[in-house]
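One structure, pasted below without further comment.
With one protein chain withheld, the remaining protein chains of the complex are depicted in position.
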Amino acid sequence: MNKFSWYDAKTVNDALEQVNATVSEVLASKVSDQSAVFKCGGTDLLDMMKEGLVAPKKIVNIKNIAGLDAISYHQKSGLKIGANVTLAQMEANAEIKQNYLALHQAVAHAGTPQIRNMASLGGNLAQRTRCWYFRSLDHECLRKGSGTCFARNGENEFHAIMKNGSCSSVHASSVSTALMAFDASVEIAAADGKKRTVKMTEFFVTPGDDSSRESILEANELITAVIIPPSGSKTKSYYIKQGARESYDWAIADVAVVLEVSGSKCKNANIVLGAAAPVPIRSEAASTALIGKEITEQTAKDSAEASMKGATPLSKNAYKVPLFKAIVKRAILKTT
Amino acid sequence: MDTKKVKFPHGIPGHNLSEVEREIPTGEPPAWPINDDLKVVGKRVKRTDALAKVTGAAKYTSDIQLQGMLFGRMLRSNYPHAKIKSIDTSAAEKYDGVYAVHVFKNAVGMAQAKDGGNSAGFPDVKFAGQPIAGVAAISVDVAEEALKLIKVDYEYLPFVVDLEEAQKPEAPVVFKTDVDQEDRGGGGGGQSGLKTKGNLRGPSTSSFFGGPRGDVEKGFETADFIVEHVYRTQVHTHCSLETHGVVVDWRPDNVTIYASTQNTNSVRHEFAEMFDLPKSKVRVITEFMGGGFGAKHSLGNFGVMAGHLSKKSGRPVSMMLDRKEEHISSGNRPNSVQYLKIGAKKDGTLTAIKQKSHGTAGVGLGAGVGRIAQVMYECPNFSTEQYDVFTHAGPGAAWRAPGNVQGAFGLEQAMDELAEKLNMDPLALRDVIDKSDVRKVERQRGAKQFDWSRRKKPGSDSGTVKKGLGMAQSTWPRFVNLNSTVEIRAYKDGAIEVRSGVQDIGTGTKTILAQVVAEELGMKPEDITIRIGDTLFPTGPGSGGSIVTGSITPPARNAAYKLKLELFDQVAKELETVSSKLSMSGGFIVSQEDNSKKIAVKDALKKMRTEQITTSASRSDDYGGFKMGSFLAHGDLGSVQFAEVSVDTETGFVKVDKIVAAHSCGRPLNITQLEGQINGGVIQGVSYALYEYRVMDNETGHQMNGNLDQYKLPFAMEIPEIETIIVEDYGGRSSTDAYGIGEPANIATAVAVANAVYNAIGVRIYELPITPDKVLKALNKI
């Protein structure tokens, strides 16, 4: 790793005064190597630093900022999870498990037990893609400032099958798949003391809009919390992730299904696909196919089929289409 | 040599156990009975070095920290094919914390072109990751900072990394002249003297098992059934947990090398040769070693570099590869495209086997598919053509049963298919064509334990997730290395110490040495001190080819026997008898004429004239001679494995639920450790079958998954239930009659899994690994 200096931030404002770049800006060579960037759990930043992809001059440690490490739940207002809460804390939280099952499942399948003890929720949302061309020091890919996506005609077995026209990487956060399905919002603090709250659906940036970043975060911003609306007794949810391995892996395909049911009828549906497109996406088609229907093997199958409409698989990832259809169907049926 | 005639147990207990008379050297011990009648050998003895491993006290090469030690790192080309015009190291040499810089003048650790292949005094770059120069500095970080200051001026050249593209006439050529690669102590290399044309080297048509036999075309004419397919296997990398590496401590009078190696002897040999030193001045130490699987027999370019850097700096230099370097530069199992045609009569009798294979070991040799198709079954007509295809990729290396794992994938799927065509059970077909007694027993015992009768017709399981059962067999030669010596010291205080250069790479060599010596001396294994993995001690074999157990345990027993005789000589008079009438057991030397006349071994040792006595023995020829030369023993190491899988026909994912692995290795020495070795071979086989492959980007010549994150290896939840059956198979071929199991354990698993997948879905998959895309394609779902 490169040499860097270290600053332990005490407060959010303190932290925001110290940083001057996002990791994405450094990666895309948009800023000089005098950068100061945030670190919480460090599992993604250190990975990139060890690869030599980024070499920040200064690391601003936000892990010890007070007040960002709590989970609070109220039946009426819902769930608020501090940005520094570890995935292990979320996994162990009984209220999440009880009221937001799909989120619990997504968290419990993220990384290894060791990584979950280190990785923070904020870092999980801000992490960069695992695309192997992006992670390679030797490949100047589209996301790092060149005009080329190596994966498009290269090794793309784990890459995107939808909305993959420019860059075909997929976002690494499978926790986001569940958060988006629960219609979560991200609370972001800015240096001027202002806060903004952004829906998960607005949080990610597609490569078509800006290939140098995966989220809307700016250099003078810090995620402080994730807020999830209350989950009623009629809300049913399920999450399925398929990686190359069951033990631990990144998703080849993952899906979170959050349904509002009445009897066995689906009143409302939010079906989110991870690892299908460069960012987690809501499948409106899948939801529409299900809303107003009894949840049966057939309607689940119809919804799953709809979820893959318009898929544009690449040379080596056509298998992800039937794979998504299978897990979407299964996740829907598991809610009943 | 004076000889005596001795009767040995022969055959398989519970099947055909009998006796055989062998003429053996008079100085060698009497025959051991079968394991049931032994106290220590064949038992579940605890690993002698387990305490050091579970407490973190075990010091591996990467843990060695010497006073003043520097850390070495190497600059590697990130381009797959180039000429080096110039290298400027001046800035790196001046960098604070740097003590030495060295630039390679020759390419090491790959096939060598006859013309040298150098230009401007530097070796041509032939793969992305080839080392060019090295730096020794006060830390890894400082060394890496200094590497960035080295300026290399390249002339970039076109390259090819794909096996099939490399064979096209317009493909860039890797080696312009014929090449050879020396076999480093069982660690790869290839048949010498074969011609190279373009990127194609070979074919190799013969081996020590002989050349082609009969007339295959006539054989096919007489066949009632033909099976003919092309089978493909992937490149995968060894991924030893401890990377390749050395610590070289170059002193004026001698050089000490701590090496993460499977072969202390060949590392010493190569280092002495490379630096023109007498072997007496080079010492190699491997006390603990973090995994090799075939790739760690050689000094390696990193070892050569560390030697130069230590010599230049006058300080010890630690040079451990990082994880990416381990993937791209330190070995892999070559891929294969195998054409296989098999003809058979209605009764199953084979009439002909024809094989042709291409594989790439990158810039190295050794991409054949082994000899399993030639030797496992009775077949009068056989031919093979095996080609090495050069590509601009990292060199291959031996890996657990080199070639045979690939070869078995073709052969045993073809046999499965043939059985179906013949309307025979796969086991029944083997009963016809396989003359091996031990595999017959393994089939019977395995089928019973596995409950083979559950097997349904292919593709007939109902539901989305279909179960399937399959089986496959393997053979591996019994290799012996006569250059295997053990020294035993007995001290006046009663201590017994065993010394040999042989290393324990995790297979349990230390433990079996303690068992064999303890059995002979009537002691407990924990009373024996094992000092191995050091070339100060007598030379031992390299840990490759499952050669160690059969090579080093007979001399260990023989040296212990000699020690015993010396002690008998010393006390015979006191016990009022002659030495030939004494025996040793339970810590006592006892007169066979009068049980009451005995002396504790410890007391006997106290009577020695000197502080210690030393005996030694080297591996003698096999009793009854060898099958060939002085390295290929009679018999084989046969195995039969059964696999149960679940195939999700919607997602395409396969899971191995259970493996029953029936194995033989002559006289088993330590059941627990054997089970561990079999588990390991099976798990690597499951991984080969379903998960791991090198992702090579054809357009940039880079491995894209050179880490342990994107390179998919199995973890806890991918591990099937594994049951082992170990069949005792006595032959009376040495004083221990024992052989290894490391390689046999890995051969049959992947193809047994493939056969089980076929049984589950009714469609055969001819390519490894069996990933969901291939399953869904086979099921016409994509």
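Going by the order they are written in, the chains are A and B; count residues from 1 in each one.
As a working rule, contacts are C-beta pairs under 8 Å (C-beta built on N, C-alpha and C of every residue); 3 or more make two chains touch, one makes a residue touch a chain.
In this section, contacts and distances are computed from a predicted model.
Comparing "ABC transporter permease", "(2Fe-2S)-binding protein", "methylated-DNA--[protein]-cysteine S-methyltransferase" or "Cbb3-type cytochrome oxidase maturation protein" against the UniProt entry of the hidden chain yields the protein name "(2Fe-2S)-binding protein". The hidden chain, counted over the whole complex, makes contact with A, B.
Within the complete assembly, B:F288 is the residue of B:F175, B:Y231, B:F271 or B:F288 that touches the hidden chain.
Per the touch definition above, the residue from A:I71, A:M118, A:A306 or A:I327 contacting the chain not shown is A:M118. Note on the undisplayed chain: of the listed residues B:G189, B:G506 or B:P538, the one touching it is B:G506. Interface note for the absent chain: among B:G72, B:G190 or B:G680, the touching residue is B:G680.
When you scan A:Y7, A:F182 or A:F203 for touch with the missing chain, the hit is A:Y7.
Summarising the interface, chain A meets the missing chain with residues 1-8, 17-18, 20-21, 29-36, 42-43, 46-47, 50, 52, 54-55, 57-59, 61, 63-64, 88, 111-115, 117-118, 137-141, 146, 148, 150, 153-154, 247-248, 315.
Residues of chain B in contact with the chain left out of this view: 46-47, 49-60, 62-63, 65, 73, 75-79, 129, 132, 141, 144, 147-148, 150-160, 162-165, 168, 170-172, 238-242, 288-291, 293, 322-324, 505-508, 672-673, 675-677, 679-684, 696, 698-700, 702, 707-709, 713, 715-717, 719, 722.
Operating definition for what follows: only the chains that are shown with their structure count from here on.
Residue ranges on chain A touching chain B, taken from their complex, read 1, 3, 130, 132-133, 136, 138-139, 150, 153-155, 157-158, 242, 244-250, 316-319, 321-323, 325-327.
Within the complex formed with chain A, the residues of chain B that make contact are 78, 128, 141, 648, 650-653, 691, 695-700, 702, 704-705, 709-710, 712, 714-718, 771-773, 776-777, 781-782.
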